[in-house]
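See below for the structure under consideration.
Heads up, one of the protein chains got dropped from this complex, but the rest are sitting where they should.
Presenting chain A:
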Amino acid sequence: MGSQGGFGQSKEFLDLVKSIGEARSKAEEDRIVLREIETLKVRLNDPSTAKFKLKEYVIRLLYVEVLGHDASFGYIHAVKMTHDENLQLKRTGYLAVTLFLNEDHDLIILIVNTIQKDLKSDNYLVVCAALNAVCRLINEETIPAVLPQVVALLGHQKEAVRKKAVMALHRFYQKSPGSVSHLISHFRKRLSDNDPGVMGAALCPLFDLIMIDVNSYKDLVVSFVNILKQVAERRLPKSYDYHQMPAPFIQIKLLKILALLGNGDKKASEQMYTIVGDIMRKCHSTSNIGNAVLYECICCVSSLHPNPNLLGAAADAISKFLKSDSHNLKYLGIDALSRLIKISPEIAEQHQLAVIDCLEDPDDTLKRKTFELLYKMTKSSNVEVIVDRMIDYMIRINDNHYKTEIASRCVELAEQFAPSNQWFIQTMNKVFEHAGDLVNTKVAHNLMRLIAEGFGEDDDTPDSQLRSSAVESYLRIMGEPKLPSAFLQLICWVLGEYGTADGKYSASYITGKLCDVAEAHSNDDTIKAYAVTALMKIYSFEIATGRKVDILPECLSLVEEMLASHSTDLRQRAYELQAVLGLDARAVEKILPMDSTCEDIEVDKNLSFLHGYVQQALENGAQPYIPESERTGISNVSNFKSQQDHEPSTHTLRFEAYELPKPSLLPNIPPVLASSTELVPVPELSSVADILQTAPSASDAGSSELKLRLDGVQRKWGRPAVSSVTPSTSSTNTVNVQNEASQRDSAGRSNSKVREASYDSKKQPLEVPPEKQQLAASLFGGASKSEKRQSSIQKMPKSQNQAAETSHVPKAAASRTPTVKTSQPPPDLLDLSEPSVTSSGPSIDPFKQLEGLLDLTQDTTSETAGGVSGTEGPEFSLFADMSLSVQSDGAANSISNVSDRNGLGGTIIENLVKSNKGPNLKEALERDAHVRQMGVTPSGQNPNLFKDLLG
């Protein structure tokens, strides 16, 4: 270590590095490293190895691990080195353990004692080394052991030590907030430390604390503003300057804190305006760090209560960034623009050309940032251009993570602003074609519903045009190889429903295509299921219209194959198809009526038609039915059955006993729903069901069938008033027999008319087709003048429509206002819960929520959506899980709290340590014995190693 410039290491190490550098393949490198590991094993375990040699071996061990090999055999030697008196060895030991060991590693317990001793050392460098180790190695359990010393070090005379002690406390706070909650005042106190470095260090924990709870720190606004003023006025020592900026890192941290404190608080913001304005004027935009501070100022301004002067200054700064040649500055400019745009949307217009330049830039980071900006400024006037651009980009990249993100954004924007249904379908086709397996399956279901419901007007012509164009486009696309499964399912469904509707294509043509699909994807049961149901529909339409049905030979062989399938679902469908083919026109028409996907299915939940039968049974002496909720402790069949539907939850860890159903709860909720832990997020159902279904082959039914049932269950849940005499699942089933087949495919279609309003309103803004000659014009054109008004006009009728006509239009979720939501009768809301949540789920991008939203309307959107999903069963389960884990955490916390308080209560440090370490004492001693056995020559100090522990 002491050797500067020279390499100071032995020839062996030099040779090792050299030979690894010259290795031509990974295999060769591995061989060299493995040989090295063998050497090290022997040397380290040799008791005659000199100490200074040990140091080098440990460093070589580190080197081995950096190269990705396991060096765990040597961890114990690193631990031993921390015990050494020689500072060089001790520091090497500390470095090695901080790199090797996880904070929960068993060996940590052997180091805690040394750390305690070193924290009390007279030598501040030893203390610093120990504090470094503390930051890395101390976990929740060991915090109390070192906490008193660390707190004492806050008053150390060396500022370097105070600084590190603050950092260590911050680290404790991050690891276990409860353990230091009584010490938070220390952070405030350190703000007034004589040394600016220590003050700066205290800003880090305060930033974290303020992020969690702004209101408790409003009193510090004045202090922060004063500190920032002093920094900006260069009252700090010259040594804190960096590239002619006074303490820029402290300024940045302070600006971040002010942004948090001033957000949505006019009074606090007003106190900050002057200083933030001053800093913006003073920034040297020639240096990197000057721009960093300037950028932070813009972020701060965009978070404060709006002030015209500051906004103007921020806009100027942004244009400086955007005009710069540096990609870094452009990136920051775009980022700043997307922050500011929600406060002053007109600002984007001046920078349209710069934004388009960034969009065309070869730099991916910049491009993605620009897409983020565009996403935030999308309106109905520019949605086509923006989404087209996004899709183009999406097609070109391979990064699945980003592809998913951008695909879901395309879908969200298209759903929200689509100018026409044709455009929507085309856009969706593109998204599905290129990222079908990455987007949420609900998106496919929404698209199916759109095609099924059309425009919702009395005139059917545009609807059928839409359908024909969809069918046509699908017939064109479906031949292409490698289409995503979700897209093929969608195609099969649409072809089944509308393939032959306009008479353009013959039944045999469509069925041929469907058979091709099923054949080409013989290992995808879901596609086959969709295909065979589509076949059934086509044939039954044919039968119903009285035409003679020629069943294609490939279709017959497909059915044959499916009859022998391992999947019970496929078999069921194949049998159904066979059965339908054998029926006459009248019966078929009843089973699968033409174009009936939008019909509401009346479900007689009371099963009133069975009353007579029940009555008769009772008269004959049968036991009367007791609703499940009133039964206690009996696991009956129906309970079991519905539990199976919700099965997925049972494979997760349960932390509490099953609750007994409570008698007075909503009468017809199966107990499964009543117990919170049972609920599972709906979207996961199908996939988990795959694993858990008792008959493994039935898996594919999961996707459509399970959802259907859930729908029923939730509806019941939502309407507590409805009382049923029989278990719910069976009731839906019995009544639905008629429509079962078709219903399977159109998941959640029961609320058909729901969407009329949304598409009505969506058509209106269409009339202003953007000038596409210039991208700029189309992106920004008319933005400043008409846009704001336009959007508000669009949105008003939309929400009114919804309030009046429908309450749960999934796609219009984004424009929903809180009032609309509250006006909804709760049962309705839950009624459609599944589809509505699923579409609002993906459309509310968590990212967006984080970054703040485009405008006020959308702001309320996310809240509303949150509210809606909050009422969902699945969400509940999520919260329930959380509260559970919180509980257990809390228990742990309180334990450590107690011991903390003991320490504060005036007991001597040794005592505290003893009490905490008590249970581990024996273990620790054993370990020490073990260590010695392994050939360690105990150094003079070793017998004292556990002196503290022994008290």
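In the analysis below, a contact is a pair of C-beta atoms (placed from the backbone, for glycine too) under 8 Å apart; a residue touches a chain by one contact, two chains touch by 3 or more; residues count from 1.
The criterion applied here is as follows: contacts and distances are computed from a predicted model.
Participant: Looking at UniProt, which of "AP complex subunit sigma", "UspA domain-containing protein", "Interleukin-31" or "MIP18 family-like domain-containing protein" names the chain that isn't shown?
Facilitator: "AP complex subunit sigma"
Participant: Looking at A:Leu261, A:Val301 or A:Leu366, which residue reaches the missing chain?
Facilitator: Looking across A:Leu261, A:Val301 or A:Leu366, the contact with the absent chain belongs to A:Leu366.
Participant: May I ask which residue of A:Ile32, A:Leu67 or A:Ile601 touches the chain that does not appear here?
Facilitator: A:Leu67
Participant: Which chain A residues touch the hidden chain?
Facilitator: 1-5, 7-9, 13-14, 17, 52, 59, 62-63, 65-70, 85-88, 91-92, 95, 99, 101-103, 121-126, 131-132, 135-136, 160, 163-164, 167-168, 170-171, 174, 197, 201, 204, 207-208, 211, 239-240, 242-243, 248-249, 252, 256, 288-289, 291-292, 295-296, 326-328, 330-332, 361-366, 368, 399, 401-402, 846-847, 850
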